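Only one protein chain is missing from this complex, and each of the others stays in its spot.
The first chain written gets the first letter, and so on, giving A and B; residue counts start at 1 in each chain.
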Amino acid sequence: MKDHPLSNCEEKFVLAAIAENRRFDGRGVYIYRPIVILYGHDRGCCHVQIGCTRVLAQVSCEVIIPKQTRPNEGVLHMNVELSPMACPSFEAGKQSDYGVEVNRALERLLRDSLCIDLESLCIMSGEKVWQIRVDVHVLNHDGNLIDCSSIAAIAALSHFRRPDVTVSGEEVTIHPLDEKDAVPLSVNHIPLSVTFAFFDQGRTLLVDPTDQEERVMDGKMVVGINKHRELCMLHVSGKMLVLQDQVVRCVNIAAARVGEITDLIKDTLEKDNAARKSGKEFGFAKCLADVILGVDDLLKHYVDSMSVDTTSVGQTAKTVVDADGNRVQMEVDNAETGNVSIKVPGTGKMSTNTEGGAVTWCEGEESDSDVILLDKNDSTSSEVSSKQVSAVVELSDSEEESVLMTSQDLERTELSKSRAIETRENRGGRCRGKSFGGRNRGKRGRGNGQRYF
Amino acid sequence: MSCLKQSNLRGFACEQSCLTRSDGSATFNQGETTVLAAVYGPVEVKLSKEHVEKAAVDVIYKPKVGIPGCKEKATEQLIKSTCETVLLVALHPRTAVVIVLQEMQNTGSLLSCCINACCQALMDAGINMRCLVCAVTTTVDQEGHIILDPTSKQEEDGKAVLTFAFDSKTNGVIMTTTSGIYSSQEYQECLLSAQHASAKIFEFYRDSILKKLSRVS
C-alpha cells in the first residue's frame, strides 16, 4: 500500500516553521510529547504511547541450548515488527530497511549494553539457559519509533517474571507459577533512547520528531543513555555531517531528558505491582476505563458483565434436535439416492455417487469389506437420536482413502448385504463409499449458514 | 439433559478511532481479552490479488509472541470468509480491503473478540456492509454444561470449544468453527445460547455508535 506523499508546499511550510523554532504542536524544541505507559494482564506486557505513536511489547521466555562460544550466558532476543496497521507503507512479514534500522538500534541499546545480566539466566552451563524473547509490535507510527520501542522494551523487561528453577545435580525442575512465585529478571540499568532530528545542516535540532518532521529532516541522531549518565548507544543516520560539539550538546540534552522518563517507568511499575498485590484490577481493560489517552471520551464505551437469558435454551434445543432427527429420517426415507447418512450423532458419511456416475472400473472385483452400500430402506436409521458414540473401526484396504465406519455400521452392512444384491441389480452398477477424509462436514446449525468450516 | 452453567458475558469495552494512520480502527475488550483491529479500504491492490468484479479482502492477524504460523493463517482465513460475507464487496471492484488484527491480551474467547473488533473497525472506517457481525464463543465442559464467553482455563478444561458468528439482520449463523467432541443436543444448545448473547453484543455496538455520533449534528 502506498502512504500519503508529502507535498512540496507542506514540506516548505514545515521547514520554514522549524527555522523559526516553531513546531506544529506548539512544543518547545527539547520537549517530549506526553508519554503514557500501561501494563497488560500478562507479566511482561507493556503498551507505550508517545503522543499518537503506539507500541506494544511482550516478553516471553524459553529454555534453550546456549551458544558454544558463551556456554554460561543466557540469550536476549529482540524482534521489532512494523505492523501494517502502523503505517500503510509497512508490509507484513518482509523486513524493510527501516525495520532493520529500528531492530539493530534496539538490539544495541539493550543487548550490547548488557542491561540484563545474562549470566543469571544460566541454568546448567553448556546445556540449558533461558532465552528471553522481546517482541515489540508497532501499532501506530507518528514519528520517533525508536524511543517508543525502547521505553516499551525496557519497561516490559522490568515488568516480566520468569518461572523459578531448582537444579539438584543433573535434574532441573522448572516450577509452574502456582507452585512457586515467579522471579524477576536482574535488570542492571535502564537504558533509554532519545532521538534528535537535524535541520538546516545541523543548525536546528528537535527532540522527539513527529512523522511530519521526520519526513523533512536532514538526518537524525539517536542517543542511548541511562540515568547514571552512561552512554549506551549512539546512532547517526541520514545524509548529514556532524561536528563533535554538536554530538556533545545532544548527549547532554539527552541525559537531562532520560532522568524524567526513567522516573515515569519506575512509578508506573510500582503502581502496577501495588495493584496486583492488593487484588485490584489491572490490565488494559481497566486502563481503558480510566486513563484519558488524548482522545475524545465519546469514542470509548464500556458495559459491565451482562447475563444472558437462557432459560428456554435446553428445551428449544431438544425440540430442534428431535425435529432435525425426524427430518433427516424423512429425507433418508424419501431420498432417491441416499447421499448423506447420519447413523450416530457425531459422525457423518457421504457417498459421491451422484457426481460423475457410478464407478465401473473395478467391476468383477468384489470383496465384502470394500463395498459400502447406502440403502435407503435401512431400518436401523431410526436410531438417530441415540446419544452413544459407538466404537469406530477403520477399514484400510481401500486403495483410495481409509474408510471409517462405526461398529454399528458394520453390522448393518452385513445385514443389508442381501438387500444390496437386489438394489445393485436395480441400479446397474456399484458405488464405492467414500469416507469423509479431508472434508469434514460436521453438523450444521439450523441457521442459514452460507459459510462453514 | 445438558444445562447452562454460566450464562454471563464478561464486561465489554471498546474504543474507536484509536489509530491515526488507518482508515478505521477499534480496540475491543471482552473481559481481559483485548484485540486491536485496523482497517484500510478500499485501497489499491496488487495485480495478483485483483478481482474484476469485487474487492479483495485481506486479513493479517499478528500474535503477540513469536512469528505467525499455520494457526494464525487458519484464523485469518476464518475472519476473511466472515468479512467477505458481510461486506458489500461488489461495490468496490479492483480494490482491496485490508484488515490488520493485533492480539494484545488473551484470556479466552480470542476468535470472537477478533471478529467483534473487526466489525467495529469496519464500522469506524465506513465501508459498506450488508449487516453487522458479532461472534460468541462457547465451551462444553467435561460434565456437558455449556459455558458462554469462556476464559482460557475453561476453554482448556472443556471438551469442545464452539465459536459462532451471527449477522445482525436475521440473527442467522455466518460462520461456525468448532474443535472437540460434542453431541448434536449440546451443539444446538450452544448455538441458541450464543444467539441470545449476540443480541446483547449488537445492543452494545448500537450504543457505542450512538455515543460516538451523539455530538455530530
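Assume contacts are C-beta pairs under 8 Å (C-beta built on N, C-alpha and C of every residue); 3 or more make two chains touch, one makes a residue touch a chain.
FYI, contacts and distances are computed from a predicted model.
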item: Hidden subunit of the complex - UniProt protein name among "Protein NOXP20", "Autophagy protein 5", "Exosome complex component RRP41-like" or "Eukaryotic translation initiation factor 3 subunit I"; value: "Exosome complex component RRP41-like"
item: Neighbouring shown chains of the undisplayed chain, as defined at the top; value: A
item: Given A:A92, A:I123, A:V216 or A:V242, the one touching the chain that is not displayed; value: A:V242
item: Touch with the omitted chain, as defined above, among A:V14, A:C122 or A:C232; value: A:C232
item: Residue of A:R54, A:R108 or A:R133 touching the missing chain in the full complex; value: A:R108
item: Interface with the undisplayed chain - residues on chain A; value: 97, 100-101, 103-104, 107-108, 112-114, 189, 221, 225-226, 228-244, 247-248, 251-252, 255
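Operating definition for what follows: only the chains that are shown with their structure count from here on.
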item: Chain centre separation in whole Å, for chain B relative to chain A (CA means); value: 15
item: Contacting residues of chain B [partner chain A, same complex]; value: 1-4, 7-22, 25, 27, 29, 31-32, 34, 36, 38, 40, 43-44, 60, 62, 64-66, 68, 78, 81-82, 85, 98, 100, 102, 104-105, 107, 146, 148, 164, 166, 170-178, 181-185, 187-189, 191-193, 196-197, 200, 204, 207-208, 211-212, 214-215
item: In the complex, chain A residues that touch chain B; value: 1-2, 40-42, 45, 47, 52, 54, 56, 58, 60, 81, 83-88, 92-93, 133, 135, 137, 139-142, 283-285, 288-289, 293, 295, 298-310, 313-314, 316-318, 320-321, 324, 345-346, 387, 389, 442-453
